[in-house]
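Missing here: one protein chain of the complex. Every other protein chain is in place.
Right after this comes subunit A.
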Amino acid sequence: MVIDWLPSILIVVLLLLGVIGMLRRASLWRAGQPEKVNIVAGLMAMPGRYLKDLHHVVERDKYMSRTHVATGGGFVLSMVLVLVVHVFKVEEQIVAWALLGALLLMLVGAFFVFKRRLNPPERLSKGPWMRLPKSLITFAVTFIVLTLPAAGILPEGTGGVALIAVLSIGVIIGLGELLFGMGWGGPMKHAFAGALHLAFHRRPERFGGGRSTGLKPANLDGDVLGVAKPSDFKWNQLLGFDACVQCGKCQAMCPAFAAGQPLNPKKLIQDMVVGLAGGSDANYAGSPYPGKEIGQAKGSPNEIITAGLVSQETLWSCTTCRACVEECPMMIEHVDAIVDMRRFLTMEKGETPNKGSEVLENIIATDNPGGYAPGSRTNWAADQNLAVMKDKKEVDVLFWVSDGAFDMRSQRILRAFVKLMKAAKVDVAILGDEERDSGDVARRLGDDATFQSLAKRNLATLGQYKFNKIVTTDPHAYHCLRNEYADFDKDGALAGVEVLHHTTFLNRLVQSGALKLDAFKGGKVTYHDPCYLGRYNGEYEAPRDLLRSLGIEIAEMERSGFRSRCCGGGGGAPITDIPGERRIADMRMEDASATGAELVAVGCQQCTAMLEGVVEPRPEVKDISEILVDQLIEEVH
């Protein structure tokens, strides 16, 4: 009877429609700019990346990770076996039993998805995502019933035409979501785009426990600098946006969102999806950008993004703290995208807000953001008796002072660090007036031309001298020197040089016994992880080791380590200063106060400035080198 064949025909039809949808989706990504990927190696590596790297992130939420393994694994297995049993009609009972097992697994998973969706947290998107567990359950139940005869549990033809009709509807609902929806932009799109995103990720170094945080250089010869339209992104960036599952983990971590600034990383990625597919955000069912209504954003691959899709303030609210990237199970790169779009605003439109344009102009004319005379860079060290590279030529440690040299508060950190190095008899020198701004702020503000020029000039200076290590108290300069200068280091000025943050370096000195320290006798101490030290460079332990070496038991904040909340000072955010309802620094200080600490230890002059800007009463703020120097046991000769 024809009707017996109906489910099989439906399976094939929906599968074909799904494939057509996927091909169409792939053509949308191809509107992006070319970027070389290794297709074969990527596809081969994909299952491993899924099982290890992606699940490493999902694993942070045990409930969801188990649910996803059961549902996703169950579905993939069932789908293969459904084709074997119901399309190719292989009549081995054992296969049918295997299919039943897979379907049951999926059903259990789907049940837990359903449970989570009963009372979903705010960060999750609603809309079509609410029907997903029901579709999953329909799929599993339908195919369980359809497979029972093949497994020999029910006689063939049970239930007759009526049952087949009901099951056919089940097939349409289940496969409609899972296959058709995968290709045509339903919630299941994440599985298909996500898998390919893992294969063709723009930063493959991130997989296998690696780290890749340096921004990619802007092509300064292009017709348009930065990203103006969705089609200016690389194709695999567009693919990445499409992988988003709208889990909102990024939103929950974003300091700008929490401060009520008009940024929500999840919405931003969804707006990019609107841009690449064309249309409006009317169907978006998640939290908005604070203070902005949903339904106003429109875009298409060839329309300027900031002319209707995303507002400029949204892009300037980001502190580039990478909390979103760290948290995203789909390994989407929000910060890359935001800086790409800022590049267009700064280098093509000249629209860096507030103090941005003044700061950039200062950096261009004086190599420091404050516009101070370059010849006064070493004034802070007038009484420090520090050797200068120009005289020394060769040294063990080059101390990269950074622009803290011009700031009185930061100078206290610099002096403390110099005192510690002297106590440990380190062979050290500075560049003196030959040093320039690292380019960090210019780059985060989208002015890659100025960044590249500074990087090249700094490298040319560094190339004249010999040193084994370069140490800095500024995590932003540290990040540039360590992760971003390599793209411009044609002559190998930094080849073989170890770039270190001062906490890492000091920790080595303490561990080797070169520094003798007394126990700390003050009150409770907490530690704030600077984003550019922690998430950007993976250094969480050295600062803590140092505090422990003083006998301090660190009272950890709820958000610490890789989940540390930004102080609000990165990415040029204090310069562009987009208003919100709260200040990020205030929120971070509340985190610190909640531990009952009397002292916040930090490892960054920018964090120090931001946290000290919080009104009293509040815990004291000190750089780790300042804490150490107070406990230094000075040898008397």
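Note that a contact is a pair of C-beta atoms (placed from the backbone, for glycine too) under 8 Å apart; a residue touches a chain by one contact, two chains touch by 3 or more; residues count from 1.
The definition used in the following text is that contacts and distances are computed from a predicted model.
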Of "Xanthine dehydrogenase, molybdenum binding subunit apoprotein", "NitT/TauT family transport system permease protein", "Anti-sigma-W factor RsiW" or "Electron transfer flavoprotein beta subunit", the UniProt protein name belonging to the chain not shown is "Electron transfer flavoprotein beta subunit"
The listed residue (A:Leu225, A:Ala455, A:Cys480 or A:Leu547) that touches the chain absent from the view is A:Leu225
The one residue from A:Leu146, A:Leu198, A:Met347 or A:Ala455 touching the chain left out of view is A:Met347
If the hidden chain were put back, which of A:Ile39, A:Ala373 or A:Ala594 would touch it? A:Ala373
Which candidate, A:Val80, A:Ile169 or A:Ala365, sits in contact with the chain we can't see? A:Ala365
Touch with the missing chain holds, among A:Ala449, A:Ala477 or A:Val497, for A:Ala449
To test your reading of the contact rule: which positions on subunit A touch the chain that is missing from view? 220, 224-225, 346-352, 356-357, 360-361, 364-367, 371-374, 447, 449-450
